[in-house]
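The complex appears here minus one protein chain, its other protein chains still in place.
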Amino acid sequence: MINDFHYLKPASLKEALAMYAEHDDCKVICGGQSLLIVMRQGMVAPEYLLDIKHVKELSYIKFDEKDGLRIGATTTHREIEKSDIIAKKYPVLVAMEEKLASIQTRNWGTIGGNLAHADPAGDPGPVLIALNAEIKFGNSGGEKLVPLDEFFVDYFETQMEQGDLVLEVHVPAPEPKFGCAYQKFNLLDSDMGIVAAAASVTLNADGTCKDIRIVLGNAGPIPLRVTKAEDLLKGKKLDDALFAEAGTIASEECMPVADIHASEEHRRHVLGVLTKRMLKKAFEQAQTAA
Amino acid sequence: MFGTGDKAHRGWIESQGYSYIELLLAQTTEPGNKSYEILSDLIEKAQDKL
Amino acid sequence: MEKQVLRFKVNGDEYEVFIHPKTLLVEVIRDHLGLTGTKRGCETVSCGACTVNINGASVKSCSVLAVQCEGLEVTTVEGLEKDGKLSPIQRSFLDHGSFQCGFCTPGMLMSATAFISEAKNPTKDQIKESIEGNICRCTGYNSIVRAIEAVTAGKYKEE
Partner (left out) sequence: MSHAKYNVINTHVHNIDGVAKVTGRATYTFDVKLPGMLYGKILRSPHAHAKIKNIDTSAAMALPGVKIVVTGKDTLGVKQGIWRRYEELCDEQVLPLEKVRYIGEPVAAVAAITEEIAEAALDLIEVDYEVLPAVYEPLEAIKKEAPTIHEGVERNVNVTRHIEWGDVDEAFEEADYIREDWFKCSGQAHMCMETRAAVSSFTPDGKLTCWASTQSAYYTQGLLAGVLGLREGDVRVLAPYVGGGFGGKFELDAAMFTSAVMSMKLFKPVKVCFTREEDFIASKRRTPMFYYVRTGIKKDGTFCARESRMFSNGGAYTGMGATALYLSGFFHSFPYKWRGYRYDGYRVYTNTLPSTSMRGFGAPQAMFCSEQQIDWICADLGLDPFEVRRKNGHTEGYEVPGQAFIQSCGLEQCINEIEKWVKSKGKLPANRGIGISSCGFMSGGIFNWFDSPYSFSSAVVTINVDGTVELHVGCQDIGQGSNTTMAIIAAETLGVKVEDIRVHSGDTAHCPADLGAWGSRQTLMAGNAVKMACEDAKKQLLEFAYAEMGINIVYDLDIKDRWAHIVARPERGLPYVDLVKKALRAKDGQRIMGRGYYTPHRKGMISPAYSYMMQAVDAEIDPETGKIKIHEVMTAHDCGQPINQLGLIGQLEGAASMALGYAYLEDMPMEDGKLMNPNLVDYKVIKAPEMPEAGIIEIDTFEPEGPYGAKEAGEGLTNPTAAALGNAIYNAMGIQMKELPITPERVLKALREKKEQEAQK
């Protein structure tokens, strides 16, 4: 049973931030797809619940060739999945959303809520980090803009402090010769990943690796960048042998935890395989990209 | 047929100096059919007595 | 803690209920409005038996605070039929035997209804994904997929 709470329903962002600043023992609900489960289990029992589901200012998808993509925090997963411009410019985001839980959850759940929840097994984190995204959050006092890979600090913990709301996700405009791929390993199509891997590759004109990002899902307390594996590939002419080697390094570098669904050993192994495969996929995209 | 339903049978086997449960477990843990051979011998002997 | 008034539409009718903010939408639908067609099958937003449509989009009503539906339009399985006429997907379910125990059926129908309303000649895989949030323990889903396929292929018209 859910514990009692005071329900706060701000009409605007300004009011939301003000209300949040006023109340200490306060949690924010938007889609609530994750929050309500833990509240029902009694793991979270705030005195106040701040409902920003209907704060329209935070629900938008904007794209600009120079500035890139800006997604408001209360934008639903489904809106991202169905966005033509995102499908055109960042197909990996759509592919990721299509496999995120079920349609019902995507219809009500929001991107801001997902990131703020900071579940290391969440799908958007790794992909957005691979896309070099930044996240904007703030309180009545002001705003902060940080790279998404610095946003997550531990299991279900982010840089945000009491009073902070996620405001926006910013994804830079895709560079030329860029590719990005994501895949999760799970038993059921609609499950969170037992483990997951996202990789992005940017190539120089001469075909060497300009930039690379490898981000693993559910491989540690946060969406995990495996920099040793990245460093191996930077500046090199990429090939299958390198991808395999990077996979091996990633499987050593990651820090997954065993549970009933898979041992640590199996997780490491599969993370290596996924890393190799996603690198290859991203690389092939980059090669064919304009 | 062995079965916990068969109390009289069980008591009788014990009275013949065998452990019912040991016979049972021997039947599943050792290949072959020893327990049942022992049992059939017992029954034959008992019938001879009649 | 203090109760509050929730005004929203269910199956076209205006309702006003007085509830604790922690009340889930499924509880309002079943316990306050007595619309028991909508079922509950888990505590983890996994099974989809409680699926309803909010402004036409399928949502699991156990994952939504009722107060979040202020001013919105909710449709439940009871809202699919009009004046005794079954909706296309309901008729298709009958023809294809797309249910057995029937406990998941209301949720399935709501997911299917939302999907059909926006799907343009979908593939079989898209149809399967449209109900992946709904668990059915009886049918093995294929008969449900066939039923949705038939409707999206235009074999059933509104009566």
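Each chain carries a letter (A, B and C) given by its place in the written order, and its residues are counted from 1.
Just so we're on the same page, contacts are C-beta pairs under 8 Å (C-beta built on N, C-alpha and C of every residue); 3 or more make two chains touch, one makes a residue touch a chain.
Predicted, not measured: the structure shown is a model, and the values here were computed from it.
Undergrad: Sort through A:Ala181, A:Leu232, A:Val270 or A:Ala286 and give me the one touching the missing partner chain.
TA: A:Val270
Undergrad: So which of C:Glu43, C:Glu118 or C:Glu159 would be touching the chain we can't see?
TA: Hidden-chain contact among the options goes to C:Glu43.
Undergrad: List every residue of subunit B that touches the chain not included in the displayed model.
TA: 1-5, 7, 20-21, 24-25, 27-29, 31-33, 36
Undergrad: Which residue numbers on subunit A touch the omitted chain?
TA: Given the touch definition above, subunit A has residues 1, 185, 187-191, 260-263, 266, 269-270, 273-274 touching the missing chain.
Undergrad: List every residue of subunit C that touches the chain not included in the displayed model.
TA: 30, 34-44, 46-47, 49, 76-78, 80-81, 86, 90, 93-97, 99-106, 109, 125, 127-129, 131-132, 134-145
Going forward, only the chains that are shown with their structure count from here on.
Undergrad: When the centre of a chain is set as the mean of its C-alpha atoms, what distance in Å lies between subunit B and subunit C?
TA: Computed from C-alpha means, the inter-chain centre distance equals 62 Å.
Undergrad: Go ahead and note the Å separation of the Cα centroids belonging to subunit A and subunit B.
TA: Measuring from centre to centre gives 67 Å for this pair.
Undergrad: Counting only residues that touch at least 2 other chains, which ones in subunit A make the list?
TA: Answer for subunit A, listing residues that touch two or more other chains: there are none.
Undergrad: Where on subunit A is subunit C touching in the complex?
TA: Those residues of subunit A that touch subunit C are 2-7, 9, 29, 31-33, 36-37, 40-41, 49, 51, 53-54, 78, 98, 101-105, 107-108, 189-190.
Undergrad: Under the stated contact criterion, what part of subunit C meets subunit A in this complex?
TA: That would be residues 1-2, 4, 20-22, 24, 43-45, 48, 51, 54, 57-60, 62-65, 67-68, 70, 111, 114-115, 129-130, 132-134 of subunit C.
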